[in-house]
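This report concerns only the one structure given below.
Left out: one protein chain. Kept in place: all the others.
Going in written order, the chains are labelled A, B, C and D, and every chain counts its residues from 1.
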Amino acid sequence: MKQIKLDSIQSLFKALSATRTLYLPVDTPAGADFKKYEDGVLWSGALNTNRSAKDFFFPQTENMMDFKVEGKTIEIIEPIRPDEDFVVFGVRACDARSFELLDKVFLCDPVDTYYKNRREHGVIVTVCCNKPAETCFCTNFGIDPTAPGGDVACWQDADTLYLQANTEAGEALLQSAADVLAEADDSAADGVKETVKAIMAKLPIQNLDLSAFTEDNLLNLFGSEQWKKLSEACLGCGTCTFVCPTCQCYDIKDFDTGHGIQRFRCWDSCMYSEFTRCAHGNPRLSQVERFRQRFMHKLVYFPANNNGDFSCVGCGRCLAKCPISMNIVKVIKALGGANE
Amino acid sequence: MQEAMMRRAKELLADGTVNRVLGWQKGEFAYDHTPAVFDSADQLEQFVYDDFTAANLSKYLVKETKQEGKILAFLKPCDTYSLNQLTKEHRVNRDKVYVVGIGCEGKADVEKIKALGIDGILGIKAEGDNFVVETLYGNQTVAKTDVLAERCVVCKSRKLMTYDEILGEDGEVINSNRFDMVEKLENMTADERFAFWQNELSRCIRCNACRNVCPACTCEKCVFDNVNSGIANTAAADSFEEKMFHVIRAFHVAGRCTDCGECSRVCPQGIPLHLLNRKFIKDINELYGEYQAGEDTDSKGPLTNFTYDDCEPSIVHERGVE
Amino acid sequence: MQVEKKEFKPTIVAFCCNWCSYAGADLSGTNRLNYPANVKIIRVPCSCRVNPMFVLRAFQRGADGVIICGCHPGDCHYTTGNYYARRRMTLLFSMLDFLGIERDRTRLEWVSAAEGAKFAKTMNEFVEAVTKLGENKRLEDLRCKKQ
Amino acid sequence: MNVQETLIPKLGVVTDVRIDTPDVKTFRVNALDGGKVFDHMPGQCAMLSIPGVGEAMFSITSSPTNTEFMEFSIKKCGCLTNWLHQMEVGQQITIRGPYGNGFPVDTEFKGKDLVFVAGGIGLAPLRSVINYVRDNRADYGTVDIVYGSRSMDDLVDYKEIIDEWCKEEGINVYLTIDREQEGWDGHVGFVPNYVKELGFDTNKTVIICGPPIMIKFTLAGLIELGFDKTQVYTTMELKMKCGVGKCGRCNIGAKYVCKDGPVFRCDQLDEMPNEY
Partner (left out) sequence: MQRIGVFVCWCGSNIAGTVDVHKVAEALKSEPGVVIATQYQYMCSEAGQTLIKDAIRDHKLTGIVVCSCSPRMHEATFRKTAAAAGLNPYMVEIANIREQCSWIHKDMEVGTEKAIILGRAAIAKVHLNAPLVAGESPVVKRALVIGGGIAGIQTALDIADAGFPVDIVETKPTIGGKMAQIDKTFPTLDCAACILTPKMVDAAQHDKINIYAYSEVAEVKGFVGNFSVKIKQKARMVDPVKCTGCGLCVEKCPMKKVPNEFNLGMDKRSAIYIPFAQAVPKVATIDPTACLKMKTGKCGLCATVCEAGAIDYTQQDSFIEEKYGAIVVATGYNPINLDQFDEFAYNQSPDVVTSLEFERLTNAAGPTAGTLLRPSDGKHPHTLVFVQCVGSRCDGAEKGKSYCSKICCMYTAKHAMLCREKYPDTEVYVFYIDVRTPGKNFDEFYRRAVEEYGVKYIKGMVGKVAPQADGSLLVQASDLIEGEQLKIKADMVVLAAAIEPDQSARPLATMLTASMDTNDFFTEAHPKLRPVESPTAGVFLSGCCQGPKDIPETVSQASGAAAKVIGLLVKDSLTCNPCVAHSDELMCNGCSACEKVCPYGAITYQDKEFRMPDRTTAIRRVASVNPAVCQGCGACTVACPSGAMDLNGFSNSQIMAEVDAICK
């Protein structure tokens, strides 16, 4: 385990950014977001960023290819894939888990090379959550914020940051900043872990009953009467999907730039009325159906295809951001008990 | 107040005046109440009204007044402006709503509480002029005025514009300083203004929350969702598109926006979108005479009206800072 | 060796109402009154047909300036169209200004069918003003830039 | 195979356009250097696109046994298909695939008597299977084809049906149209009713494709005849974007039509939410 005094943390950032691009949470006029590190940029003390860290591997929009069309002929121009190494510092345990879930989607056969390419170029440095919020419920999904994962995990006490490499890439990263890091005892962060564990035990959303969400119960849950009431106030906006670290639906679109066609993909939301619309109709015409799809996907469909892993990491962003305060916790509570 | 509202709702349900009640349902925490329709006295046990029932309910009436029977809607003063505007535009059938106007002293903004460094909020109790906030990290007391939502700090009116009955005290139109921030921006240089908006709008994730919550945005199909409109897009692929989206949206609601502030309230990225709408309101007031959308149900909006001696667009050159 | 700097030639879109300004533009042609070739005219029935969307679209696609020309107030072929256009464009221009977009990139001008000279003069002035501002950077769409 | 090969399309060129019905055309597509763009199994699909117009999933109508080219029978129903219908020979298009599971021609169907039931453009995906079966005749039992359409003019591939299928030994073709029409002396009536009238032997395997309402009633009729749902296969169509089960659009419950489908056995459908 390594350590560095918090008052010289800038030297760590400088060292990390010397060899690759460093991103870290920075305060903005409203909440924190990941920004590129430049001299003088300060690490935000916020618990979590507004947007999740999934952008780094699955950006909101991504150019996939270009076409040149002339008369009847078409030319396909493959994009230049980013080959810059980068490090994301300050990822929380929940977001770190979300990468594993995204991997299941994008790295399963056939592999999504756009995602894979970014994933291969990125190193994740996680930080233990010292001050969890009431909206945190990651523990329900087996996430331990005191063991936040990633290539390097960090813990922070009053004046020191402790760093532990979990992977080879993590080792290499720490090696690149060896000059500014000091050795630390492997148990140095135990105090922090204990404190955080004690706080975690007091969190209001614990022990959510997830037992009902099984593949066997799929049709029952799907047919539940509750959806109508739960979705009644839903505005059909995409806030929950766009702040969610595990939502990965996308759209592929063509844009005529005036001198060629750009085919790009961008985030899409199953909450949008246009999501499944096609030439011969729309299978999910009402907001109830769209709302149901989102939560069924997270709680039933995804686990059914992925060994029972729920597609939620309990980061609490949707709890904080939904304009009408409807969220997965309310859904779990409403449906969890209602079905056998 | 909550008790009085629940009682009245139950009465009106019982005597058949209405068959549903539009209000707010208790949330998971002290501050995350969800708009809800109640159709029985039983369900009303979940009804809540406090400093955090901030959502403007008027837009739900577009959908609800298409249903059978009359619905009771609890509306705050700013919601009644929206309802009037919706009535004017024939989006809501006013005859199918029984409006109980509720006096409003402003709503609290939990983000402001959090911004004070108060984390892990487990409970919030109103005690006089203060909130006692119970958190994972101990109790804290904050003055209500310090955590009043920004839109309520510069509240334009506490007067109910339309109602069938009132619970609580009706207020007055307030000569507020709501245009201060717009003015401040106007007095910046163009470069500064550009930098300001570039910074704000670049955070937009095109989640459409501002549009979907907006009581003026009730289009059957938004141009930005309509693939045939030529400007449809789900996610912004270039920074231009955020500007396009927000300018066109502001333009579409210009003269119709009642300045309820929902757009800024719901923005997950905290973009002060209301400033765009307020800029139009300020311009309209200054160039075409005072106009408050939602004040009535029959006046002609400023963009569907004109006078022979309106100013020329070149007036933009004569005002503010280049 | 001196590198020859390519002279900046702005792209200008001019929306002209069919009855007055388009005819005014024709007249300036008939009278052989010169104005820069970077001005391209789009014929619309009335200035009130110009949707703010079109103005933004032009900027997105690479225009450096957009000018709207209509009948003089009181002379609208449809009696009231230009009055609506005047309000709409005033508010739009004001909003663009509010966002920090240069004021001289947009303009509304009343040009009658008899004012060929005014049309040419207006276009010359406008092109000059936009040229001075240089390339449209603040309302550009990077994808649409010519590589 | 990775996505680099699937999301980035290949180029194809239209080498023949055949007008089947007033709103259906069949396009022959070759790779730019001749030959096929890729190989596929019966029932699989491909993403066709005209850059700037759109991209959509179409079932491959030709049989894998056809080694020269691929065919797509496309009905005009939206922006992209309108555009495709205006294509002339020589037009390049982009194509990626194959996608989906295809029919179990080499497993479940082997040695079975097959009944194909199709309505309208629903013949397109079945044609691939039918021709595959014809080309591997020895591997399968009898073949019955029930095909119906609104009118005589709306029967897709009418020429091939009459000239080839009808004449082939061991293949029984039953054609029907919805309403009486001059010049038609065949059966008149809806497909589900016709299937019931014909009353097939219940040990046959049935493959259905057509409008949802036709599938629904045909299935009900088959069950009445004593068929089990495990003997009946159908193929689905939903909005798809990626074709590889990642964009999140085409799921029915936990199944992705583009990856787990489009071919489903009817008993599987019962386990899926009714959202299609």
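By our rule, a residue touches a chain if its C-beta (ideal position, glycine included) is under 8 Å from a C-beta of that chain, and two chains touch if they have at least 3 such contacts.
Predicted model only: the values in this text are computed from it and were never measured.
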{"item": "Residue touching the undisplayed chain, where the options are B:Arg7, B:Lys66 or B:Lys184", "value": "B:Lys66"}
{"item": "Touch with the omitted chain, as defined above, among B:Thr17, B:Thr141, B:Asn177 or B:Thr304", "value": "B:Thr304"}
{"item": "Absent-chain interface as seen on chain C, which is shown", "value": "11, 13, 18, 22-23, 25-30, 32-35, 37, 40-46, 48-54, 57-58, 61-63, 74-75, 77-81, 84, 88, 120, 144"}
{"item": "Contacts of chain A with the absent chain, listed as residue ranges", "value": "69-71, 256, 258-259, 273, 282, 285-286"}
{"item": "Touch list for chain B against the chain that is not drawn", "value": "66, 89-91, 218-223, 226, 228-230, 252-253, 300-301, 303-305, 307-308"}
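Methods note: only the chains that are shown with their structure count from here on.
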{"item": "A-C compared against A-D, more contacting pairs", "value": "A-D"}
{"item": "Centre-to-centre distance between chain C and chain B (centres being mean Cα positions), rounded to whole Å", "value": "36"}
{"item": "Separation of chain C from chain D, taking each centre as the mean of its C-alpha atoms, in whole Å", "value": "53"}
{"item": "Junction residues of chain C - those touching two or more other chains", "value": "143"}
{"item": "Multi-chain contact residues (two or more partners), chain B", "value": "227, 237"}
{"item": "Complex contact set, residues of chain A against chain C", "value": "255, 257-259, 262"}
{"item": "Touching residues on chain B, where the partner in the complex is chain A", "value": "27-29, 32-37, 55, 60, 111, 119-122, 135-137, 199-200, 203, 205-209, 211-213, 225, 227, 233-237, 262, 265-271"}
{"item": "Sites on chain B touched by chain C in the complex", "value": "182, 185-186, 190-198, 223, 230-231, 237-241, 243-244, 247-248, 250-251, 254, 276, 279-280, 283-284, 287-288, 302-308, 310-317, 319-320, 322"}
